[in-house]
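A single protein chain has been removed from this complex, and every other one stays in its place.
Chain lettering (A, B and C) follows the sequence in which the chains are written, and residue indices restart at 1 in each chain.
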Amino acid sequence: MKPVLVIGGGIAGIQASLDLADRGTKVHLVERTPSIGGVMAQLDKTFPTMDCSICILAPKMIECYRHPNITIHTQSEVVGLEGSVGDFNVKVLEHPRSVDSAKCTGCGLCSEKCPVKKPSTFQAGLGQRKAIYLAFPQAVPLIATIDREACLWFTKGVCRTCEKVCPSKAVDYEQKENVVELNVSSVIAATGFEQYNPKDIGEYGYGRYKNVLTALEFERLVCASGPTGGVLNRPSDGKVSHNIVFIQCVGSRTQTTGYPYCSSSCCMYATKEAVLIKEHEPSSHVTIFYMDLKTFGKGFQGFVDRAQSHWGVNYIRGRPGEIREDPVTKSLTILYENTEVGKVERVDADMVVLCTAAVPHRDNGKLAAVLGVPLDGYGFFEVGDPVSAPVETGKPGVYVCGSCHGPRDIPESVAEASATAAKAAEDAARAEVGQ
Amino acid sequence: MSTFEPNIVGFLCNWCSYAGADLAGVSRIQYPTNMRVIKVMCSGRVEPGMVLELLEAGADGVMVTGCHIGDCHYISGNLHTKRKFALLQRLLAKTGLEPQRIRLEWNSAAEGQRFANLVKEFTEQVRAVGPTPLKAPTPDAAKLLNTRAALAAADGFRLRALVGKEEKLVTEGNVYGDKVAQDEFTEAMDEAVETEFQVHRIHIMLQERPRSVKDMAKQLGLQPKAVLGYVVALRQRGWVDVKEAVEGTPLYAAQ
Amino acid sequence: MTQKKSPKAVFQANAEACDQCGKCPSSCPVTIHVEGFNPRQIIAKVALGREADLMKSQVIWTCTSCLKCKERCPEEISPYDVIQALRRIAIYLELPHPEGYDASVKAVVETGVVQQPQLVRTRSKERKDRKSMGLPPAEKPRDMAAYTETLREILGEETV
Partner (left out) sequence: MAPRIGVFICRCGINIAAYVDVPKVVEYAKTLPGVAYAEENMYTCSSDGLNKIKEAIKKHNLDRVVVASCTPRTHEPLFQATCEEAGVNKYLFEMANIRDQCSWVHMREPEKATKKAKDLIRMAVAKAALLEPDDEPEIDVIPSTLVIGGGVSGMRAALSVADQGFDVTIVEKEPALGGKLRGFDSLFPHKQKASEVLEPLIEKVTTHPRIRVLTESRLKSVYGFIGNFDIGVETGKGVETLKVGTIIVAVGAEVLKPRGLYLYGEDPRVVTQSELEQLLHTGSVNAEKIVMIQCSGSRSAERPYCSRICCNEAVKNALNVTEKGKEVYILYRDLQTYGIHYSRLEQEAKRKGIRFLKYQADKPPTITAEPNGLKVSVYSPTVNETVEVTANMLVLSTPLVPVSDAKELSQMLKVPLDSNGFFMEAHVKLRPIDFATDGIFVCGTAHSPKDIGESVAQALGVASRASIPMAKKRVRTAAIMSQVDQTRCSGCGTCIDVCPYNALRKNEKGLAETIAAVCKGCGVCGATCPEKAITMHHFTDEQIQAQGLAALEED
């Protein structure tokens, strides 16, 4: 039986790969970053059970890496696809790591000695990494990579410190791009989403006010493995924040700055983050400004009820008009209307968290063109018939799952990932009986 | 005292706590060297008897860590850990050893710093209590006897059966759907712990040599009547019998 | 006479699309100070077909035309334009409205400016004489007839 190509190593791609590999199908998993794990690896906890995200994800990542039927291509992208279902020829471009993955033991010594600092993507920009770095402590594979745009050797022709300190002689500046050609029977796209950058919503001051964060940044801040070790030190002065405001629908449900749809998971992740704050420090004040409390998933309503009654999280229906910063203390004042009362009021906060929209990944256009499948008006992959064929692109043998075709939460992505595995297995079964 | 380095054993579950300990390592978070780790698949594997055995053998402290409640890799394993640890605490209280010598904590795979803090805190906690009185070659005989009795009680059928049934009886009810109130259960458990502890204490004493009820009562600081009750219970179990009578006083011995 | 909007024009404001999110009142410099003025509720009432009540009430005359509501509305609804339309219809229907409104409209038509042109408002909100601040006197339109005609054209165009 031919292998299957899975594009994207987030939780959806991991699940699709494991389902197929477990049944005996070879899988090529292509991931654009240095590690699989996706956004879920960045999360602290998951709602509504408050499971530690990396605790439940890391075993799956390792399982994926160790699975004899799965080949992971990190720092790679799909650049060519020809043929049809049962017989696709795929070109995968592997970008150089500049580190020999067979030799690197992930000890991190190179990173420790590297003189160049850059904002860490994994820490959502709140922490720093080096030019040679491990994506994150639980990265899979746990192999260092060189950011050639930052590395002094690649930019200025000096340094080579990492090469000198590497105890296993794994650094290899000469590594080249490599194109791998594969023949696969089906293709599964699971490329995920991005967070909306709220800098265009000027009245909220993101990018200008240091203590206005996005929810993903906050997720790192509250995480024990984050830049502050889980202490809510606000960025402006490191003061521990006890007074935190969440604003929903930032870049969602708007015709102007952002996208018109509801991003589906923000009400719940805000609730989760609010509960985390309360768990850290029960005397904290947490307010969530929302428009409609979207509690449509299993266990969601109970979770919100508990956040309200047990933890004392304050929910106010209203989309704040603006945030003002005190120029001296850098504390924030939020102007809002409690729309259930009809009064405009102000509330002060140490920190404001903007629950930003889940938006299409910027690379979707490129990939869709390669795969020959359509995107919708927003730039998500489009499913022709969401009722009867919820994971089919319309092109036989090419399937989508997870948030690359619209915002959805983890369990929906996981179930859909298995669904794409089923479709790929059907393709294989058909090929075998020669239909 | 300042040179005292406690000997500590830690039971870590494979999925959360052990991974959290690894994360502390990957993050190079420094902590004291005192704890020696035993990896188990689930903290629910840890029996009160295993911990008491280590204390008897001279451990200064024992820590058990598992996934946070609700996070258990095995769904509900740590709920049983919690119940078993509560039993362990009750038994430890009987021995005369300090309660600070044991600790149960939940630690996730993302909590590297927290794990390091826990080891540090617990090491200091045990250091503050001081060396175990049970360490050879000069152990405190009374506490050693108590610890052995607690260990035997922990490994005995009655307490194991009780603590094993606790989660179900308290949360779901028995086969007829009757739930037992937690405080009711706790009361029954307290009574059972006391009985089992005393019974085993007497049993161990009688394994050493034959003794009279009066003699044992004096040594154990109990009323002779109470000791007689336990001896009767032991006879019913077939573990002891009258060995001989000296001046009309029966001497009992272990079978 | 210029063309005037018919009452139907209000519906073009798309009031039904409003999510009642509350961003306009919390952006509005008036709502926080003036009890009863709430651009969101104005939209809500228009959506329920209550324009008549609004036109009869005083609230629509409180707006200062800062346009923040329009700028910030996530649904591209403009409470400002709805309020303006309601004002026009109210005047068209000769419903009671503040005297000052007439006066300022009159001043625009006649002189091209709303306020007394010889007074200047400083940052500390004091009114000062232009002369005292060393400014030359503000000019009035020289050819008043031509100016008025142009203005009428513009106003007419806008309301087509």
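We take it that a residue touches a chain if its C-beta (ideal position, glycine included) is under 8 Å from a C-beta of that chain, and two chains touch if they have at least 3 such contacts.
The structure displayed is predicted, hence computed values, not measured ones.
Taking the full assembly into account, the omitted chain touches A, B, C. Only one of B:Ile69, B:Ala128, B:Ala141 or B:Ala161 touches the chain withheld from this view, namely B:Ala161. The residue touching the chain not shown here, chosen from B:Asp22, B:Glu121, B:Asp140 or B:Glu194, is B:Asp22.
In the complete complex, the residue from A:Phe246, A:Phe300 or A:Tyr336 that touches the missing chain is A:Phe300. In the full complex, the hidden chain is touched by chain A at residues 11, 15, 19, 22-24, 46, 48-49, 51, 56-57, 60, 62, 66, 103, 105, 107, 109, 142, 167-168, 253, 260-262, 264, 292-302, 305, 339-342, 376, 378, 380, 385-391, 406-408, 410-412, 414-423, 425-426, 429-430, 432-433.
Residues of chain B that touch the chain left out of view are 7, 9, 14, 18-19, 21-22, 24-26, 28-31, 33, 36-42, 44-47, 50, 53-54, 57-59, 73-77, 80, 84, 116, 155, 157-158, 160-161, 163-165, 167-168. One chain of the complex is left out; on chain C, the residues touching it are 14, 16-20, 40-41, 44-45, 47-48.
Convention: only the chains that are shown with their structure count from here on.
Per-chain CA centroids place chain A at a distance of 45 Å from chain B.
If you average the CA atoms of chain B and of chain C, the two centres end up 79 Å from each other.
Listed for chain A are no residues, as none touches two or more other chains.
Residue positions of chain B touching 2 or more other chains: none. Touching chain A in their complex are the following residues of chain C: 19-28, 31-32, 38, 40-41, 68, 72-76. Chain A contributes residues 203, 249, 253-258, 291, 317-322, 335-339, 342, 344 to its touches with chain C in the complex. Residues 15-16, 19, 23, 26-27, 67-68, 70-71, 108-114 of chain B are the ones that touch chain A when the two sit in their complex.
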